[in-house]
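Take a look at the structure set out below.
Here the complex is missing one protein chain, while the rest keep their positions.
On to chain A.
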C-alpha cells in the first residue's frame, strides 16, 4: 500500500514531479555525456601512448625501474613468459613483446649523440604500434636484419641518410663493451621531438648481440584487451611471477600522463558535482515542500496508526520514485547518444587533427560506453537523493501530532 500511496502522491503535483525528474535527467545526461567523453579520450590516449612506447603493463627485473641498467634483465624465453600466454591470463593479454631498451652513444662522421636503443621483434612491434607507418624513407627492418632505423631528427643531427653507417657504443651486460657498426635501413619520423632526436630501432636479436645479453631482455611489454582489465591482470601477474619480477602498469610507467589524467578527471568530476549540487537544491526543495505541505495528512496517518518509520519510508519511496524517473528518463536520453558517439566518434579537424595524425593517433574523441560509468551516475543520483532526504525526514520524524492535526503546516 505504501508504494501505491507513494506513486499516486507523486502525481498530485504532476508538473513539479516531472520538472524535478527532468532536472535530474538533464544533470545525468550532461554528467554521463561529459564523463563518457572524458573517459573515452583518456582510454584512447592511454591506449595510443601505450602502443607507442610503454605498453599498458611491463614485466621488468625488480631492480630495473631504479637502475635502468642493462645489468638488470629478465629471461626472454618462451618458458619464462608462459604465465602470460596460458589461461587464465591469455584471453585478456592481446600482445606480449620482448624488448631491449638501453642507452648508447651514436656517432657518425664527425658528430656523436646519446641515443635510446630499442631492440624489438619488428613484425610483432609493428602489429602493436604500427611503427612502419612512420617510415619516411627506406624500409622497415625484419627480425634477422643487421641494420637499424633512426629518428629523423637524429639522422639530421648526425648528418646520415639511408645506407650510411652508424656506430653505437655503450656498456653491455656484465660490464662488457657494447659496440657495433650498423647501416641505416630506414628513417622514422616521430612527432615528439624528444623521440625523433634520439631513437634507434633494431631487431631484438641484434640488440642482444650488441649488449651481450644472450636471450635476456630488459622488459616484456604487455597489452590487455581493455583498460579496465589492467588492474586485474597486474594482480594476477604479480601472483604468477612473485617477487622475481616487477610488474608495472601504465601509471607507473608514464607517471606524468597518469597525473595529467588525474588532474583533468578531478576537474571534470568537480564540474559534475557542481552540476548535481545545483540540481540537488531543486530536488531538496521539492522533497521538503512535499513534506511540509502535508503535515496535516501525515498527522492523520500517524493518528490512525501509521508508524513513524513507515511515514519516513513513504517519503523516501516518493523521493526514490522521483529519482528513479529522473534516472530512467536520463538514461533513455543519454544511452543512445553515448552509444552513437561510441561507434561514431567525434572527428577532430584542423591543426589538432593534424598533430594527432602525425603522432599516429586517430584524430577522434571517442565516447566510453561503460556500465561502471552509468552505475556511478546512478549512485550519485541516489546519493544526492539521500542527502536531500535527510532534513525532510528529520522534520517528518519530529512531527508533533497535535500541531499537525491542527494544520500547523510549518510548525
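Operating definition for what follows: contacts are C-beta pairs under 8 Å (C-beta built on N, C-alpha and C of every residue); 3 or more make two chains touch, one makes a residue touch a chain; residues count from 1.
As a working rule, contacts and distances are computed from a predicted model.
When the listed names "ABC transporter ATP-binding protein", "1,2-phenylacetyl-CoA epoxidase subunit PaaC", "D-lactate dehydrogenase (cytochrome)" or "Response regulator receiver domain-containing protein" are checked against UniProt, the chain not shown comes out as "ABC transporter ATP-binding protein". Within the whole complex, the absent chain has one touching residue among A:162, A:300 or A:369, and that is A:300.
For the chain missing from the display, the contacting residue among A:238, A:332 or A:401 is A:401, taking the whole complex into account. In the full complex, chain A makes contact with the omitted chain through residues 1, 4-5, 8-9, 11-12, 296-297, 300-308, 401-402, 405.
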